[in-house]
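Left out: one protein chain. Kept in place: all the others.
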Amino acid sequence: MFSLSFEPVVREDLLDALSNEQAGALATFEGWVRNHNEGRKVVLLEYEAFEPLARKEALRILEEAKQRFDIIEARCVHRVGALKVGELAVWIGVTAAHRQAAFGACQFIIEEIKARLPIWKKEHYTDGSSEWVNCREHAHAH
Amino acid sequence: MFSLSFEPVVREDLLDALSNEQAGALATFEGWVRNHNEGRKVVLLEYEAFEPLARKEALRILEEAKQRFDIIEARCVHRVGALKVGELAVWIGVTAAHRQAAFGACQFIIEEIKARLPIWKKEHYTDGSSEWVNCREHAHAH
Amino acid sequence: MAEDKPIRVEYYALLRDERGQSEDLIMTTAASARELYEELQARFHFSLPWQRLAVAVNDEFQRWDTTLYANDKVVFIPPVAGG
Partner (left out) sequence: MAEDKPIRVEYYALLRDERGQSEDLIMTTAASARELYEELQARFHFSLPWQRLAVAVNDEFQRWDTTLYANDKVVFIPPVAGG
């Protein structure tokens, strides 16, 4: 299950949906909006998605995680819209019988999400300027 | 922060305590009571701890995690007492500026917790029998 | 000479900011996604070369040399930053 959400993520709902009597392990990852990036003070982020393709690609990533790791279920929610410092930007949860598979799949999913989903992030700084992350003319992606 | 809890874990309280504007990543691990183990159907678990030493050793593990990984904070709660299938037995949460440190420390902590804390688990099976896990006379720990 | 065909282009993120709007319906002779980007880049002064972007046609990733057909929907994808 993947969704793009304009509203804050409600963790308990996601966790309840993952509940399973076969599962001995849950690994989660949350990406939070930091108050700084590359030495600049961040006050606000805007996330924007090319929604139809972001959804399709995210479901492919979750499916790949199930092929590669012995997991039971994997879910991911990515926020879109304006986010303040401290807000949750992405949530990933993976259940498995055993912990190694849960951790492995959770790390795989966040790496692929970051590399492959058509989602962009504009940082707004304390000095009033703003910038699309990774899009500087002579910059390289990190 | 480490605690042994006779009451169900309230995740939101733990997450709120980890909230930090420098943190870009949160990795969590939860161990859940499965309905089976080594082919036997489990109905109930009892966790028992040698409390003073379990607390000391857990704090040492969290301190070691901070030495080894570039993390901001790490917290762990371990349940004691009787737990039903599906209940959360252990919760670990680690914040960091970046995700690799959060994942690495979270995995380190659960491995060390399992290997080092003087905590025992008695499984009660559907056939009415019970057993202290890893304590069979000719068995080896897994 | 190739005939003009209608193509719908949607702009996101940096490209939307640089274009000043989120969509164009254009008539073009561009045979491939790459040719279309270069045409639009010359016209709207997009800052990034096509090598830094990816491209989607009809909501699916495609290679830059993919052939464009009338009424295709094209999205140029600047470097992503999800997660």
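We just call them A, B and C in the order they show up, numbering each chain from 1.
To be clear about the criterion, a contact is a pair of C-beta atoms (placed from the backbone, for glycine too) under 8 Å apart; a residue touches a chain by one contact, two chains touch by 3 or more.
Just so it is clear, the model here is predicted, and its values are computed rather than measured.
Considering the complete complex, the chain that is not shown touches B. Residue B:I113 is the one among B:I71, B:V94 or B:I113 that touches the chain not shown. Within chain B, the residues in touch with the undisplayed chain are 31, 47-50, 52-54, 56-57, 78, 89-90, 110, 113-122, 132-135, 137, 141.
In the analysis below, only the chains that are shown with their structure count from here on.
Apart from chain A, the touch network of the chains falls into the groups B | C. Using mean Cα coordinates as chain centres, the one most removed from chain C is B.
For this pair, chain A with chain B, the centres built from the Cα atoms lie 25 Å apart. Inter-chain spacing, taken between the CA centroids of chain A and chain C, is 26 Å. The set of chain B residues touching two or more other chains is empty.
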